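Input: a single structure, listed below in structure tokens.
All protein chains but one are shown at their positions in the complex.
Going in written order, the chains are labelled A, B and C, and every chain counts its residues from 1.
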Amino acid sequence: MSVSEIESKNLHWSPWRRKLYKIIFEHDTPAGKAFDVVLLWVILLSVLIVMLESVSFIKDRYGNVLRIMEWCFTILFTIEYILRIVVIDRTVRYIFSFYGIIDFLSVIPTYLSIVFVGGQYLLVIRTIRLLRVFRILKLVRYTGEGRLLMNALFASRYKIIVFFGAVMITVIICGTVMYLIEGEENGFSSIPRSVYWAIVTLTTVGYGDIAPQTVIGQALASFIMLMGYAIIAVPTGIVTAEISQANRKRPTPKKCPKCQLDLHDIDAQYCKRCGTML
Amino acid sequence: MSVSEIESKNLHWSPWRRKLYKIIFEHDTPAGKAFDVVLLWVILLSVLIVMLESVSFIKDRYGNVLRIMEWCFTILFTIEYILRIVVIDRTVRYIFSFYGIIDFLSVIPTYLSIVFVGGQYLLVIRTIRLLRVFRILKLVRYTGEGRLLMNALFASRYKIIVFFGAVMITVIICGTVMYLIEGEENGFSSIPRSVYWAIVTLTTVGYGDIAPQTVIGQALASFIMLMGYAIIAVPTGIVTAEISQANRKRPTPKKCPKCQLDLHDIDAQYCKRCGTML
Amino acid sequence: MSVSEIESKNLHWSPWRRKLYKIIFEHDTPAGKAFDVVLLWVILLSVLIVMLESVSFIKDRYGNVLRIMEWCFTILFTIEYILRIVVIDRTVRYIFSFYGIIDFLSVIPTYLSIVFVGGQYLLVIRTIRLLRVFRILKLVRYTGEGRLLMNALFASRYKIIVFFGAVMITVIICGTVMYLIEGEENGFSSIPRSVYWAIVTLTTVGYGDIAPQTVIGQALASFIMLMGYAIIAVPTGIVTAEISQANRKRPTPKKCPKCQLDLHDIDAQYCKRCGTML
Partner (left out) sequence: MSVSEIESKNLHWSPWRRKLYKIIFEHDTPAGKAFDVVLLWVILLSVLIVMLESVSFIKDRYGNVLRIMEWCFTILFTIEYILRIVVIDRTVRYIFSFYGIIDFLSVIPTYLSIVFVGGQYLLVIRTIRLLRVFRILKLVRYTGEGRLLMNALFASRYKIIVFFGAVMITVIICGTVMYLIEGEENGFSSIPRSVYWAIVTLTTVGYGDIAPQTVIGQALASFIMLMGYAIIAVPTGIVTAEISQANRKRPTPKKCPKCQLDLHDIDAQYCKRCGTML
């Protein structure tokens, strides 16, 4: 946010521009907060409409209403997009930033759907609007919790990569063996398809669209299932250990001035080991 | 329970009323305990009858027996409801309290089923009686454990909300992409239905009523499954860390002699709030 | 094992009886160990034969071989059973003990199958032999680990009961609501069946033999799945916390004689805080 902090101090801006900037880009004024809340609901509503439009019987009945609402939302988002471009100083940087591209992709499909006929596939891109929710959420109090989770996941990224590497190799070898055992007549028609089955089984999803029929195949499948049952413990263990550590570490700006113990609870006022005031 | 404590001291009550109050609302007398146990079994039995009544071949054979038992239970619960209203002082407050409404909803469907024909749907509301079990359980020793669990879940509520927000956004985007890839001919007939499929897959339920048929669809599905396999680690990690912390705080025969705080660590030698030696 | 310890000192026993007792009931002599290992394999083999006998095409071909082997095992187990009764002093106490009854149920079905025709169902009871494995395993080194696990589960029994109580109530209410929403035409033909579906869904098993068809039903099902996804965290959290604690507690017969710290690792030889030899 350092960029916006600098820009808000641009004293050569006209008052209305600075005000607009505060509403759109900042979040600590009442107007800025209201803007965020309204934008959040408009985004969620517009995504709901994209979803409803894909249901054929709703589209048949309320197609026109949905189309009108969609255009309202698109115009609203377009105005917002233009305002963002106009207000900000580093326009080019914004346009090619992550959220700049998402903002653009959120409005363009509706316009393109006039030009291209049968642009049904284009319209679905609008679901990408959902990602804009993150920009707003970034600012509320849930960020602290989100960052804690992200940190825990990030701290264990090597372990998770190693784990997934091992899972992928297991799954490819198991899939190949099952392809040999079961063969095409039981639905294991190719190695990639067998690997897909192995993933479905190992993750305990178990659709049942492909299922082993031979005795040996079922025995191997049982083995894969029990393995999947056991190794789900590994990512859980990794993440739990990290979150535990993150939780434990957090509350220690406090250090005992006498005995130097620094593992105090958040609400501790005296050192639990030597009784010195913190 | 502060209300009941006050009311039980109402000395202007007649002796039989005070006795009745103690049986129905209190739980530390032998009569009160017996009342609770009987009520618990009557509730469970009446719910069992509601369930059995829905099985057509049981209804055909034992329909009359079940109907008679149902009326017995309803009359019992009605008497209990009237007694509660009569005995308590703050009648209106009870009637519109959570348990007051549940008590009412537990008896009314049976009476309404005489008035309205085909009130099968009304009868099912009686399952709500099950919630009355909580009132009785509230008082036994399992409450301490229940509270510990609730505290652990409550302490991690923001993390859980953030987690579910992220899951919902993931599921909507994955569902939309699968709707594009697989299309109506493979069962992904609308975005909401695809999102339903994505939830079925991510949570590793995997009914198999909708399953990807195209190669790209299966590849994306594999990715979602592995992701679901990994992110189940997150809520587990969150809750485990909280329960660990709650457990660690619990072992407190240590109670501060000065400020009465009883949430000390096992190795604490001084009260963390007031510094008194333990 | 206090009973057996006392009995082995029965000096009035004849030498062969004492020897036999040591082989059958004790496990620290070479003969006793050999007896245990042989018995373990005979039990596993006899259970395997019961399982193979149920496969129709194996029974058709090798039926006679299996029947002969079965009789060999039965006679072996009968001899063992008689020896146990003869050798031990407190015969009645043994016969009606847990393992005494299992020993009896392990041999009786084969004899009964001569008397009663079509006693196929009786024969399956022989699988109960598997439980005899526990008696042998009780003595090897895995017991320590097993006891640690059992202790962890036992310590968290109230939390687990509270958890399952909550799960059962959730499942009954969800099942009832789904029975109302989906109805008989979609396979939710009775409340018990709907509750069965709710359990299949909540535990993320997801057979797919019953699956919601209506939009509202699928929405509620999604909710149940996400809930199941989240609450699986609860038992995991409970057990993990207990095992962590059990692990941490185990290695502390060591206490520092100088600073009284008692949280040392198993392999620690010097106090980690003050350097005193333990």
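One rule holds for everything that comes next: a residue touches a chain if its C-beta (ideal position, glycine included) is under 8 Å from a C-beta of that chain, and two chains touch if they have at least 3 such contacts.
In this text, all values refer to a predicted model and were calculated from it rather than measured experimentally.
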Of C:98, C:116, C:164 or C:223, the one touching the omitted chain in the full complex: C:164
Touch list for chain A against the chain that is not drawn: 158-159, 161-163, 165-166, 169, 172-173, 176, 179-180, 189-193, 195, 201, 204-208, 211, 215, 218-219, 221-222, 225-226, 228-230, 232-234, 236-238, 240-242, 244-245, 263
For chain C, residues in touch with the removed chain: 47, 50-52, 54-56, 121, 124, 127-128, 130-131, 133-134, 137, 141-142, 144-146, 148-149, 152-153, 160, 164, 167, 192-193, 195-196, 199-200, 202-209, 232, 235-236, 238-244, 247, 264-265, 267-277
Positions on chain B where the hidden chain makes contact: 204-208, 236, 240
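Rule of thumb we're sticking to: only the chains that are shown with their structure count from here on.
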Self-contact between copies chain A and chain B, residue sets same or different by half: different
Touching two or more other chains - residues of chain A: 204-208, 236, 240
